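Working notes, structure below.
Just one protein chain is left out here, and the rest sit where they should.
Letters A, B and C name the chains as they come in the text, with residue numbers starting at 1 for each one.
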Amino acid sequence: MIIVMTRAATRKEVENVERRLKQLGFDAHPIQGVERIVIGAVGGKKISFPTGLETLPGVERVVPIMAPYKLVSRESRGSDSIIAVGGVSIGGPQLAIMAGPCAVESREQLLTVARQVKAAGAQILRGGAFKPRTSPYSFRGLEKEGLEILAEAREETGLLIVTEVLNPNEVELVAQYADIIQVGARNMQNFALLREVGQSGKPVLLKRGLAATVEEWLMAAEYILLEKNYQVILCERGIRTFESATRNTLDISAIPMLKQLTHLPVVADPCHSSGNWRLAMPLSMAAIAAGADGLLIEVHPKPAEALCDGPQSLTPASFRELMEGVRRVAAAVGRVLPSCPENHPLVGRR
Amino acid sequence: MIIVMTRAATRKEVENVERRLKQLGFDAHPIQGVERIVIGAVGGKKISFPTGLETLPGVERVVPIMAPYKLVSRESRGSDSIIAVGGVSIGGPQLAIMAGPCAVESREQLLTVARQVKAAGAQILRGGAFKPRTSPYSFRGLEKEGLEILAEAREETGLLIVTEVLNPNEVELVAQYADIIQVGARNMQNFALLREVGQSGKPVLLKRGLAATVEEWLMAAEYILLEKNYQVILCERGIRTFESATRNTLDISAIPMLKQLTHLPVVADPCHSSGNWRLAMPLSMAAIAAGADGLLIEVHPKPAEALCDGPQSLTPASFRELMEGVRRVAAAVGRVLPSCPENHPLVGRR
Amino acid sequence: MIIVMTRAATRKEVENVERRLKQLGFDAHPIQGVERIVIGAVGGKKISFPTGLETLPGVERVVPIMAPYKLVSRESRGSDSIIAVGGVSIGGPQLAIMAGPCAVESREQLLTVARQVKAAGAQILRGGAFKPRTSPYSFRGLEKEGLEILAEAREETGLLIVTEVLNPNEVELVAQYADIIQVGARNMQNFALLREVGQSGKPVLLKRGLAATVEEWLMAAEYILLEKNYQVILCERGIRTFESATRNTLDISAIPMLKQLTHLPVVADPCHSSGNWRLAMPLSMAAIAAGADGLLIEVHPKPAEALCDGPQSLTPASFRELMEGVRRVAAAVGRVLPSCPENHPLVGRR
Partner (left out) sequence: MIIVMTRAATRKEVENVERRLKQLGFDAHPIQGVERIVIGAVGGKKISFPTGLETLPGVERVVPIMAPYKLVSRESRGSDSIIAVGGVSIGGPQLAIMAGPCAVESREQLLTVARQVKAAGAQILRGGAFKPRTSPYSFRGLEKEGLEILAEAREETGLLIVTEVLNPNEVELVAQYADIIQVGARNMQNFALLREVGQSGKPVLLKRGLAATVEEWLMAAEYILLEKNYQVILCERGIRTFESATRNTLDISAIPMLKQLTHLPVVADPCHSSGNWRLAMPLSMAAIAAGADGLLIEVHPKPAEALCDGPQSLTPASFRELMEGVRRVAAAVGRVLPSCPENHPLVGRR
């Protein structure tokens, strides 16, 4: 930590800061510059805590040196974390493809789409049973019934299940059905929920908050790791900016930046970020080219009749096309997609 | 709702949209323009629901006409809502001043500051017992003990209590102590929490999310009103922008804009928005000049030793000065501050 | 400047940085922390220049300590700059009110509105002769003819003239007519233009760029001061954010923040920032309450027929009402408005 004093700071104010640093367990190393003094503070036990130093007279600002997170950092673990769940490894050479509808709407809808995404090469089925909706008048999901339909789809297809939980109370229930528990963008800083999913022991897909910095996102992941649950997958899903041509702005730069900062795997959601299914294929290819470990894709048998997020859902046919494009880009960056199930009646469109 | 067709849309595509509108309960009114057709959709029962029309062939975009909220809208209630709680009216001519520390740290800290803010003219004491913290290594509050200290401060000073709740499970507990329940910025779209505080029957202070649009904020309030709890106070606390000279950007324009859109009272939090106590006084005066119904101010007896948000906390002396400035501006815009308790030993600094 | 080395930096890399610092004229003060070394660099002649240190092996980041501007800073001049122009002082106790149409459209339009804003108490007439327009199909101004009409209005009313210049070539022409030259938001970093207006010797109204940080804005002002033109007035006019309920977001916090950082006067433009004349009055009062030294207001005799920015223009009647509100708030913060001309036929509406 560096404490920058104002130009007008008095000797007494400097000494006061030094005294406070000592109380806090730091050694103070003042450097007399041409115009002002800066004080390097060395030592101290905790990663990050409020020191109040900014409020002392004569202090202009405090510059932290250490990252405010620890367990998630690349410095704490040099090699990539690979999350192994039900035969799928997330973060290794093989890409993880999670696909399915925004919401589970009915048994028929989900089983249909599950078979279709399986045939196209996905390993994981997504689908919301509990839906966070901006408007209280929107469809909020089938809840427990939705979870049961997801489990049935897993039974039939062998796909793993990723589904969202909204309420700390419901983590236990969701964990009984899901292979991976999703924490949505709006709940990235729902700390009670982060602790519960941490304690569930299940792998967690942690979406980035709409206006969360990379640093805040990593601190949210740190909450989960602190519960001794190291199986966290980060999901870039677009941030909020002034641009309105797309719903959100996919922060593609965050993907390689995260690879420098953390050992956790990173996947991308190109549907939510754009709000436009026509952009899903180029953005999926871009995310893989940038180093993403997988994708989260919305697929609906009839997007025009979806109860949720139709405009950004792909048809099964578009999803197959997307997978072909992703397969080619994956090869260009040394990654692989799982091979499609052979002889499946839905395979072989081209 | 207006459906804008692409220039290349065929007659068949237009008819398909008209058919779908009819299924959804709308009357279709096509208008043939120079270059394209737009279709006005009249009727329909619900306020807002996904129609899937954007995904139909030939549709370029869908323009909603009606606001997506209803109970909170100025159209549903022309006169201002005034929230009466324990003798204080929020939303009327008298301004509501909520002041106190970021977090309840100890009995002594809270009682000291409670007496001081009371003496300076505040009617409501703020203080967090459950603290949402970006870092898992930060102080998270005294929890139940903090609530008890708040209750004791109310007992002694007669101040009302506003305090935050984080977890739907804890709403019942917090409601036993609080006069007003606060939903923080990070939880503005924690829908389970919104429903619980709605059902608690207590007045709710709903902070704006860091990247929430005014429309999303009003829809979050709508969640609470739908539970038949009409006592919602909106709190503008700054939004996230590219500017880093201040921690957040106080969206002063949102205050008069909300006065047009909704009947609910609006208060401002100039401390969180700036992250800088030196800006609290000018921003408080600005918020009142712009039409705010009250303020939420951080006051700490010793900001340099605060366990939370010291840099943006005022000392009791600065708070008194702020109140004097606010009193003058309030008069300029036809509002009043409560008069300070007479003969109080802390009064009379100037 | 502080150079933060990576945790893994070798002794050789540290020495290399120290050697480079010496070459650049700095003294190096290394501090050995628990986990890494940081190096304080003291000395060096220039305010800011690229050192390339970030690119050296083992360097994690470089933290600048000194502000990147000098002449505009509060440290270089403790007392407020007051810009005196034609009998009006900008930055002193009296507020400066600049009002008029977005664009000069005709002699009649301008003279009419000039008399009206004069009657309501403005001292300075605004009006664009050269208009920057997002669309090439929009009205771009009357150019030289517009300047002549402005001069005529000055002649008749005694108002000073502020008008925008777009092209370095046209600075000389505009300077012949204008009392204050405006540099618009889109040109805040048009450095050729900044140098020309600097050399013109005329007072400059420098609008903040739509996405300019406070620091970048001050550096743009520094360009003008470096040409020995110290008469710069900063104009906050809203920044671009995700919020779409208002056209831009008036950054009210920037006003008191600038008062800490610079000695230059600051005015606010509440019309461009909101794009909505209904918000102009509350935002004007808020800006004055926050410490602004004046206002820039769009007034048009018939907003519905304006060739430019009608929706955000006030009618003369609304402007008079605004002035009355501002007068009351000004008194509350120890500022004054010029008194209205007596016996003027347009005065006395209430």
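What we mean here is this: a contact is a pair of C-beta atoms (placed from the backbone, for glycine too) under 8 Å apart; a residue touches a chain by one contact, two chains touch by 3 or more.
Please read all numbers here as calculations on a predicted model, not as lab measurements.
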item: Shown chains that the omitted chain touches within the full complex; value: A, B, C
item: Given C:G43, C:G86, C:P132 or C:G158, the one touching the chain that is not displayed; value: C:P132
item: Contact with the hidden chain (one of C:L166, C:I181, C:V232 or C:C271); value: C:L166
item: Among C:L111, C:L173 or C:L226, the residue in touch with the chain that has been omitted; value: C:L226
item: Touching the absent chain when the full complex is considered, from C:E13, C:E152 or C:E216; value: C:E216
item: Sites on chain C contacted by the missing partner chain, in the whole complex; value: 20, 46-50, 52-56, 68-69, 132-140, 166-169, 186-187, 189-192, 209-211, 216, 219, 222-223, 226, 240, 277, 303-311, 313
item: Touching residues on chain B - with respect to the absent chain; value: 2, 4, 7, 29, 31-36, 38, 40, 42-43, 63, 65-66, 75, 211, 240-242, 244
item: Chain A residues that touch the omitted chain in the full complex; value: 211, 213-215, 239, 241-246, 249-257, 260-261, 273-274, 276, 278-279, 282-283, 285-291, 325, 328-329, 331-333
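Everything below uses one rule, namely that only the chains that are shown with their structure count from here on.
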item: Furthest chain, CA centroid comparison against chain C; value: A
item: Distance-to-centre winner among chains (Cα means, whole assembly as reference); value: B
item: Separation of mean Cα positions, chain C and chain B [Å, integer]; value: 31
item: Rounded Å distance between chain A and chain C, as computed from the means of their C-alpha atoms; value: 40
item: Multi-chain contact residues (two or more partners), chain A; value: 211, 240
